[in-house]
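With one protein chain held back, the other chains of the complex are shown just where they sit.
Up next, chain A:
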């Protein structure tokens, strides 16, 4: 097998890691993609929301404009959902002899890595947008000319989540195109 030929000692850590089924890796990757993205979005929304509610008591005019901050945070969760759906369409069942073939391992690791990429990019993006949104609400309550300027900072912050989605989209396309249903390996039993 491809994995065990790399190491002499059959009880080393690298053997253990290689023996984990690629199905596991891809499932965990998809779980991280959606779970951690939603964590980031929720974190950002509560940071913004609590400041927005408090500030809107004395300055009710800020409520409708500052919902943009909440929408930017929500977008982060949507990125996570989209990527999770894309990733799960790449899942294929392989015959059991092919589970540890190089292409299967590569596909499994690719989906795992994609999940981590998009999950953690969205986590920090959600946090970033949430904290800026909180400061934006408080500043807007005091001086309404500051809103648009702080919004520009927020737009730059929300681009971080987009970077994760772009990388993952390109990654799954290039990494998984080799593994198509017409491949000889699959037809071979």
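The rule is simple: a contact is a pair of C-beta atoms (placed from the backbone, for glycine too) under 8 Å apart; a residue touches a chain by one contact, two chains touch by 3 or more; residues count from 1.
The working rule: contacts and distances are computed from a predicted model.
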Protein name as given in UniProt for the chain not displayed, "Proteasome subunit beta", "V-type proton ATPase subunit", "Dynein 2 intermediate chain 2" or "Mitochondrial inner membrane protease subunit": "V-type proton ATPase subunit"
Residue in contact with the excluded chain [from A:73, A:137 or A:172]: A:137
Absent-chain contact - pick from A:59, A:99 or A:153: A:59
For chain A, the residues touching the chain missing from this view: 43, 46-47, 50-55, 57-59, 127, 131, 134-135, 137-138, 141-142
